[in-house]
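Note that one protein chain is taken out, while the other chains of the complex remain in position.
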Amino acid sequence: MIRYLTAGESHGPGLTTIIEGIPAGLILDVNAITSDLRRRQLGYGRGARMRIAQDTALVTAGLWEGETIGSPISIFIQIRVWKKWKVQHRDKKVGPRPGHADLPAVLKYDFDDIQKAIERSSARETAARTAAGNVAKQYLAVFGINVYSHTRRIGAVLNETPVKFSASKFKEIEKSPVRCADKAIERAMIRAIDDAVAKSDTLGGVSEIIVTGAPVGLGSYAQWDRRCDTRLAAAIMGVQSVKGVEIGDGVRSAELPGSQVHDPIKYSSKRGYYQASNNSGGIAGGISTGEEIIIRAFFKPISTLGKPLKSTNLTSKKAVDAPYVRSDICIVPAGGVVCEAVVALAVADMMSEKFGGDSMREALENFHAFLKHVKKR
Amino acid sequence: MIRYLTAGESHGPGLTTIIEGIPAGLILDVNAITSDLRRRQLGYGRGARMRIAQDTALVTAGLWEGETIGSPISIFIQIRVWKKWKVQHRDKKVGPRPGHADLPAVLKYDFDDIQKAIERSSARETAARTAAGNVAKQYLAVFGINVYSHTRRIGAVLNETPVKFSASKFKEIEKSPVRCADKAIERAMIRAIDDAVAKSDTLGGVSEIIVTGAPVGLGSYAQWDRRCDTRLAAAIMGVQSVKGVEIGDGVRSAELPGSQVHDPIKYSSKRGYYQASNNSGGIAGGISTGEEIIIRAFFKPISTLGKPLKSTNLTSKKAVDAPYVRSDICIVPAGGVVCEAVVALAVADMMSEKFGGDSMREALENFHAFLKHVKKR
Amino acid sequence: MIRYLTAGESHGPGLTTIIEGIPAGLILDVNAITSDLRRRQLGYGRGARMRIAQDTALVTAGLWEGETIGSPISIFIQIRVWKKWKVQHRDKKVGPRPGHADLPAVLKYDFDDIQKAIERSSARETAARTAAGNVAKQYLAVFGINVYSHTRRIGAVLNETPVKFSASKFKEIEKSPVRCADKAIERAMIRAIDDAVAKSDTLGGVSEIIVTGAPVGLGSYAQWDRRCDTRLAAAIMGVQSVKGVEIGDGVRSAELPGSQVHDPIKYSSKRGYYQASNNSGGIAGGISTGEEIIIRAFFKPISTLGKPLKSTNLTSKKAVDAPYVRSDICIVPAGGVVCEAVVALAVADMMSEKFGGDSMREALENFHAFLKHVKKR
Partner (left out) sequence: MIRYLTAGESHGPGLTTIIEGIPAGLILDVNAITSDLRRRQLGYGRGARMRIAQDTALVTAGLWEGETIGSPISIFIQIRVWKKWKVQHRDKKVGPRPGHADLPAVLKYDFDDIQKAIERSSARETAARTAAGNVAKQYLAVFGINVYSHTRRIGAVLNETPVKFSASKFKEIEKSPVRCADKAIERAMIRAIDDAVAKSDTLGGVSEIIVTGAPVGLGSYAQWDRRCDTRLAAAIMGVQSVKGVEIGDGVRSAELPGSQVHDPIKYSSKRGYYQASNNSGGIAGGISTGEEIIIRAFFKPISTLGKPLKSTNLTSKKAVDAPYVRSDICIVPAGGVVCEAVVALAVADMMSEKFGGDSMREALENFHAFLKHVKKR
């Protein structure tokens, strides 16, 4: 079992995550964690805020001479604006922003100040998940499993072409300011963001997360909460701003006849069993099929708009414009990085469940023994 | 905490569920459980199979003179075809059906017979969840919370009109063979199913699940797995054939600018705070807003087609047609009933987490004290 | 992960358990489950009640032609006195018995009748855990792991001699009416029970549970709730009437100097590393050492005495004698059987965590690969 918790507020001293269950003997590249933290801070459409303070991962537990030792791994990400902000911030906020946790949190937690809701509900927290997720990615990479993402949609602009990931394709996409795999569509996405800026509006979109190299047999239909799709949907829907999730062509498959949806099963002596197509997104009956796992996250547009939304003052009960906080216009490119992280954590948990192992050596041995047996079938 | 497990195979002696965490003092209507089991068996587009054996709930634990006593509730649903089937079934199945767990399960569990995969991966199991979910519904009803569903789409036919649920609207929709709220669209849905039958094809669709009466404050952004949307997405994606889930207008909101998506916050002395629209589907920042909770489940079309899909024989490794098992054409109307159940279980768990309470009296007292306090704010 | 839930009341239709996480391909002997149920009903010092109704396990889910298929296993144990009892029982009980859940449950659950507390808090429920535990035992046996118990103490009579278990030693002890390994002490135990009967009193005692064949490496110090000892202590203390638990010589070791407590580490080419003694009870630093795991459960005497305890009438608030319900005098021999079950469940969970595996073939392969590697060190 691999599990994790995060802690930390937007304007607190820092973000912390503890991730537990990674076997001993994994050589962890701390720079790679920081690198994912930085990827999360980029993307065309982010506010200026993001650029001031670059996140850096500080591993405070779980490593011995650069290697995991079976202990929980703790990562701290300092929040650099903290001290400055403590002085500046004074007035209680009483104008809840639509689309945010502001109002429900004030009522749930009995707050007198919306800032108390903003602090933890903010997507700032996803840096901690990104850090934990990168640890999971490094664990998975040892098995040849990689988790990628690209931007499939920003607002009305859609890139429908399937993307075949590899290390070099990944590098290419990372160069795109919107993390789009198609140059022409990239330009259209950038234009859409520029338009939104001009209109003081915001945009959402769709990230596609692709897991390559995952073996057949992760997750199970045995119980609803063991299913591969249950766990991936929970992970993705748990990301701030995500309002929908599909596995493979899930949403569209609801409109099509069965004859156009289901993936034929083939066999070759070289590949073993495989599918002629992958509309199912690599999961059938709650179990990974051995094909690429494809998940799409639907992000709503950012809720903080330059063009103010209508709200109500919590003290006077009068109608007011929601306050404008300097913010992002579109976070979909960064959202994909967060989704990679939470998918990696879920897949790592399922790998650990299936293959056990307290050292990477043991886990790998179990993994290869299973693959070898499957190959013979 | 309310938790549950189910057990049982399609052609075993029966299905069992244990649901735990329901307070003492709930008068449980066992007929209502059976009634939901029957609703799950109906729907235009089901195979003849469904009609032979009507499910009946047998409560074997957790009740004392008709009332809960804080003990786990166990429900058994006998499988009537069991003994007959035991005699008939003999040959090992080696032709995996695309879109089913057949092949991944054979490889994962090292089966020599696909039937072993079919037994538990089959949607037959959802009867157990429907039973557990009905208990959760009865618990929620005491707080004035109701969980409804209707069919929003079958194949290409979509009912976009929002449905306002009430006890009478529910009864009306239940009369529809496709559980559609609009008579004209109902007819189009039926035609679509008839067409699919004619073409030996199958159809998926979309169920919309609506929770009325849920208070503000369920779930939390404090941790990813405590979020209201995380838990609902997991519950829904855990249902067989579901490949996508959205909260409110989640999928479409990815295409729209923020100014068209976010719901204005209003106040009236009578209603307290409320929203002028509900695109967010009753959840903001991982917390219920007090508006209706709206979730949509995207069902893929049934994987067992009269028009055979392409597969591979597991013994000979040769290409074969996937075997045709007498099956349903479209399960969306029934799928909605299952989704109601799993949503009810998730909401009940969040109610229990927020309000505690070992007796219904205590839980209700806590609930009303909170509502009263919220009203004053 | 292996997990389980139980349901059922003393005078309800039956007891149910669902146990989940057992790999596919385990040939399950249902008679062995019943056999453990019957062992739980025996023992010198039990009331006549136990002898009327012999428990029988009915597996209602999880088996296909006698073999597990990775599905949850459900077991039902019919309660034979149920229908008869329903007619007889009428008056509300208002005299809480000291030492029982009666009073705290009435206040917690807001009951008007103590019977509602008795139904689920009664040790009758342990039959369900015994059934689930027997499944775990059968799973463990495939790895050469066996879980035994014997009576170490009844009241003042103690058998301090260590017991070396084997299949034949087990059979021998099973013949003892108090499950004692020493004939002379057995007689003293029986006399002690007879004395207690004569005085209308009751007796507790100590069961020792021994796990043979468990490999080094179960559990972990990585987190408090992953420790081998944490999990075993929870399992044992969760058994009705248990008020204390020790690992190895835990209680006595608190009185001794370190030089007399800690077990020297030795090595031989045949056995690999081993200990010269086993005061630690097979666990060091939260991890199994590869030696026998030894746990002792301290049972308080039965709370229902012929010689009535002092109580208070819940209606009149007046002092009364606690009601006498025909009951057992000493349940320690049977308690040992229950402890075997819960220990087996905990050990099975740790085996599953360490070795993974969806089929017994895969789990065994992983297990043997680890042992082979350990041997080489």
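Chains: A, B and C, in written order; residue numbering restarts at 1 for each.
The rule is short, and it goes like this: a residue touches a chain if its C-beta (ideal position, glycine included) is under 8 Å from a C-beta of that chain, and two chains touch if they have at least 3 such contacts.
Keep in mind the model is a prediction, meaning the values are calculated, not measured.
Touching the chain that is not shown, out of A:Q41, A:S74 or A:T289: A:S74 (per the contact rule at the top). Checked against the hidden chain, the listed residues C:K164, C:R191 or C:K307 yield one contact partner: C:K307.
With the whole complex as reference, residues 3, 5-9, 12-16, 18, 20, 23-25, 58, 60-64, 69-74, 76, 105, 108-111, 115-117, 119-120, 358-359, 361-362 of chain A touch the missing chain.
Contact between chain B and the absent chain runs through residues 1, 20-21, 70-72, 217, 220, 222-223, 352-358, 361-362, 365-366, 369-370, 373.
Seen across the whole complex, the unshown chain contacts chain C at 5-6, 96, 98-108, 110, 117, 120-121, 125, 129, 153, 155-156, 196, 199, 201-206, 216-217, 220-225, 227, 229-240, 242-251, 253-259, 261-267, 273, 275-276, 280-281, 284-290, 298-303, 305, 307, 309-312, 314, 317, 319, 322, 342, 354, 373-374, 377.
Rule of thumb we're sticking to: only the chains that are shown with their structure count from here on.
Averaged Cα coordinates give chain A a centre that lies 44 Å from the centre of chain C.
With each centre defined as the average position of its C-alpha atoms, the distance from chain A to chain B rounds to 26 Å.
For the pair chain B and chain C, the distance between mean C-alpha positions equals 37 Å.
The set of chain B residues that touch two or more partner chains comprises 5-6, 105, 108, 110, 117, 120.
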